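Quick one: the structure is below, questions incoming.
A single protein chain has been omitted; all remaining protein chains appear in their positions.
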Amino acid sequence: MKLTRRDFAAGIVAGIAAPHIISSARAQGATLKIGMCAPVTGPAAESGGYAVKGAKLALEAVNKAGGILGKQGELIVEDDQTTNPGIVLAFSKLAANAEIVGFLGSIRSTQVHAMAPDVIKLGKPVMIGGTDPNLTHMGNKWLFRFRPNDSYSGRVIAEYGVSTLGKKKWAVLHSTDAFGTAGGKALTAALEKLGAPPVLDQGYANQSQDFTPVVLAIKQSGADILGSYFTFENDLGIFARQLRQLGVNIPWVGSPSIVNITALKLAGPALYNTYGVADYAEDSSEGSKAFGKLYRDAVKVAPDNQSSWTYDAITVLSAAINKAGSTDPDKIRDAILAIKKFPGAEGEYNFDQNGDGLHGYNIVKNDKGNITFDKHIEFND
Amino acid sequence: MSASENIQVPAPAIRSKPLLLRHLPYFIGVAIVVALAARMQFDGYVHNILMQATTFSIAVFGLSVVLGLCGQINLAQAAFFGFGAYAVGIGTTDWHLSFWLCLVAGSVIALLAGAFLGASTLRLGGHYLAMVTISFQQIVTLVMINAIWLTHGPDGVSNIGRPALFQSSQSYLAFCVAALGIVGYLVWHLPDTRLGRAMRAVRDNELAAGVNGIDVFRTKVYAFAVCAALGGLAGGLFAGGFAYVSPDQFSFAESIVFLTMSLLGGVASPIGSAIGTGLLILIPEWLRFLKSVPGLYLAIYGLSVILIIRFMPDGIWGFVSNAFTRLRARAKAPPAVAALQLRPATTGGNIVLEVTGLSKHFGGLKAVDGVDIAVRRGGVHALIGPNGSGKTTTLNVLSGLYKATSGKIVLDGTDITNMAPHQRTAAGLGRTFQNIRLFRSMTALENVEIGAERPGNTMIGKGDDALTERAMEALTFVGLGSRANELISSFSYGHQRLIEIARALASNPTLLLLDEPAAGLNSTEKLELHELLKRIAAQGLTILIIDHDMTLVSEAAQHITVLNFGRRIADGESLAVLRHPDVVSAYLGSE
Partner (left out) sequence: MDLFLQLLFTGIGIGAVYALVALGFVLIFRATNVVNFAQGEFSMVAAYLMVYFAVDLGWPYWLSFLLALAGMALLGVIFNLGVYYPLRHRSYLPVIIATIGASILLANSVLAIYGPQPQVLPGWFETPGIQLGPVYLDSQYLLIIGVTILLVIFNFWFFEKTLLGKKLQATSQDKEMASLLGISVSTMIMITFIYSAVLGGLAGLLVAPVLFVSIQMGSTIALKAFAATIIGGFGDVTGAIIGGLALGVIETFGAAYISVPYKDGFAFLVLIAFLIFRPQGIFGERVAEKA
């Protein structure tokens, strides 16, 4: 009965009365324009706000340091409504503006999939945060990723559990949505590589009200460690409680949602002593600390990956354009791919030929409700 | 789309012109729009908006058939849309099939799914249909997400192909607009076809539709299948247009969006559908600023749905066209016609209707208990009895609205005991209702046309003109020919009764059942009715009449059967029966 996914809406009375009033800066050629698709509206509007703030902070810093190719950078934000058709519309609107030299796409993999055909058609670089590994492996040379992809989160979870915690009998639990499926696949593949194929690989549908059958399946499988990809915090919360109630206390390494603030609030003690992977961890590097301080000062909220990846994307894109000395898409592309050992808020960027900038994750621990940095695991292949 | 005014009041006089010539302006208009779509330079944003509006409109046309024309709800249009989209998506990418093949296959799959879904539930009430379509929608979404081997799961299908002929975005858009124009034409003219009239009749009054020879169930299934097929077609076009599909584009929320588009524009016509679709795609683009608070926008959306239903039930287009109709002079009635001919079939013997041992029990209540009736050919037979004696129940069992508990009904040599109402009508039964059941959204002429369309009516030639002619004859016969093109609501109660009789007469029945035709009439009208009955009987049509009015019954009927407490207490020639002591006591006792 709910429509939060899609935002076509009536509003007929207001709709007929109010004409369209959106103006954007129109100073021709005075600035160098970067387009950004962000969820200004829709279910992810809140995190979309953080993403825009991260990007703006980075652009301010770039402009203070002399701008891009001698011009001031200007960010043009278009609302993607947190939907697939929404981002297609938003991107096509930005793409119609020939002055825009580079774009920021979405943190949602399905949205990137939806806009990908148009990206190829346009042929200009697009920075993305979606973590589905396929995005940079499907022959689209214009996508550049500023978060470690899920094959790394899977590998990091596997690596940490097998090598650091020393557990080999895995239960893998994942949501059946895009994010969960890709993550579950990556984790299973990584475990097989490490010689510890999971004893249970279980999917669940989002918004399940009860996880008893899942918990019992984990119990019966005899697993001694749990790896999980949860999408929604309320699912995670219900599962965590039922897991503990039914007496399962094996170590648990989860995808980033397990250390998300809402999840901590909902599940409370049920999540104590679990581990999570996080692409942004404030204490993981000098770059992360610096961004954390800047962001806290400017926005007065704790920094998270929603803002850190857009911050890095703008920083790296600007640096690449400056290095290329041109706004020619192919030259920008070469410059981005040439970036190595570049310290960012998310970590150290070493772009590979697929367009993936990061190749590792941080492991953090839930220490009685406080999230503490444990270690960073990086891969070179 | 200037010729659209014809929807409201079809003027049969113009029908004689060739159809294509009359509709030429429409096709010229479509051709111009297609040419514009193919030539004009749009930026990608406008292009995407147009693409979305075009394909969504086709899906919403489907809803205008099932909801507007046939009055059934479908909360799974997005699922059918998804069938088409995935057929084209998976077909052109994974299976490397031709786009055209995929487009057709997607529409056919949607059609079959719609027909199956409809067939499984359309016998039940509308609430069930709402529920089942929601469930179906949920299952389809689950399958799209989880059947990864087939659908690629939540990642969706990308790089979807287009036909070689329309590779460029611009030409593909023009192609979609052309498709929209053709589908729009078909949907626009559907109400004036036999199937379309049947759908409208079902929407207005299911019972009356059934006893006028319309297979209600099958008509609903057709409407549902058409709706689903259009959804599938639209989805296929959509997939080609955007080259990417994923499950969340075909969710329940999307079905609600389709429904609202349809309601907003006006559920009854394709023009309304197109307006509603366009507005619901454009308005969110205009009102972005409202969306910075998540939920606020959709809250307004929900409120609008309630307000539209409350204050603008016909949608924007309905509102506008109603205003036009009021302004425009009423279409003239068709020219005078020949006198009505009734030629009741005479395949059976001397007895037209033979009822033996008929019973109808409701739980323990024996409403009708072992009744025998034999109606002789020609003349008027009356069935009378005090209140609660089982007269109307008998009539309802005769016309198939109730199933007989036991007994046998033979009409003109055919055993009709186990037939559905529309089959009995086809077999030659005509009837009217005590509480008049006309199709309220239609004109008098259209009402009678539905009667004339009875399967097995031998008195009607081929084509729309013959149909109109037959209906005009029947209306003229009851004295209302000059008002043929007026809506039912503008007629007095007595006249509505006459139209109902005309509807039955136009079908040239073998036996006419009249359920208390004098109820609610004043004395002048009763006299007119009596005259009418005489004229009908004079043409050799047999009448079985139920009425309380003893004067009417004793004067009109030659033969009377009397029921009391569900049993036959007397039967025979009129005057003798009325003097029968049991009859006298039954009536006096009850009064």
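Chains: A and B, in written order; residue numbering restarts at 1 for each.
In this text, contacts are C-beta pairs under 8 Å (C-beta built on N, C-alpha and C of every residue); 3 or more make two chains touch, one makes a residue touch a chain.
On a predicted model such as this, the values are computed, not experimentally measured, just so you know.
Participant: Would you mind spotting which of B:Phe166, B:Tyr402, B:Phe565 or B:Tyr587 touches the chain that isn't drawn?
Facilitator: B:Tyr402
Participant: In the complete assembly, which of A:Ala30, A:Ala65 or A:Leu246 touches the absent chain?
Facilitator: That would be A:Leu246, which touches the missing chain.
Participant: For the full complex, which residue in B:Gly302, B:Gly456, B:Gly494 or B:Gly520 touches the chain that was left out?
Facilitator: B:Gly302
Participant: May I ask which residue of A:Asn97, A:Asn234, A:Ser326 or A:Asn350 touches the chain that does not appear here?
Facilitator: Candidates A:Asn97, A:Asn234, A:Ser326 or A:Asn350; residue touching the omitted chain: A:Asn234.
Participant: Among B:Arg39, B:His96, B:Arg310 or B:Lys462, which one touches the chain that has been omitted from the display?
Facilitator: B:Arg310
Participant: Suppose we count only contacts with the excluded chain; which residues of chain A make the list?
Facilitator: 1-4, 43-44, 46, 176, 202-205, 207-210, 212-214, 216-217, 220, 233-234, 237-238, 241, 245-247, 262, 265-266, 268
Participant: Please give every residue of chain B in contact with the chain that is not shown.
Facilitator: Chain B touches the chain not shown through residues 67, 71, 73, 120-121, 123-128, 130-132, 134-136, 138-139, 142-143, 145-146, 207, 256, 259, 263, 293-299, 301-306, 309-310, 313, 392, 396, 401-403.
Basically, only the chains that are shown with their structure count from here on.
Participant: How many angstrom lie between the CA centroids of chain A and chain B, rounded to a whole number?
Facilitator: Here the centre of chain B sits 52 Å away from the centre of chain A.
Participant: List the residues on chain B that touch chain A in their complex, please.
Facilitator: Per the touch definition, chain B meets chain A at residues 43-45, 47-49, 52, 142, 145-146, 148, 153-156, 158-159, 242-244, 246, 248-249, 251-254, 256-257, 260, 264, 279-281, 283-295, 297-298, 300-301, 304-305, 307-308.
Participant: Quick check on the complex: what are the chain A residues that touch chain B?
Facilitator: Within the complex, chain A touches chain B at residues 1-15, 18-22, 40-43, 45-46, 79, 81, 83-85, 88-89, 92-93, 95-96, 109-110, 113-114, 116-118, 132, 134, 138, 176-179, 181-182, 203, 205.
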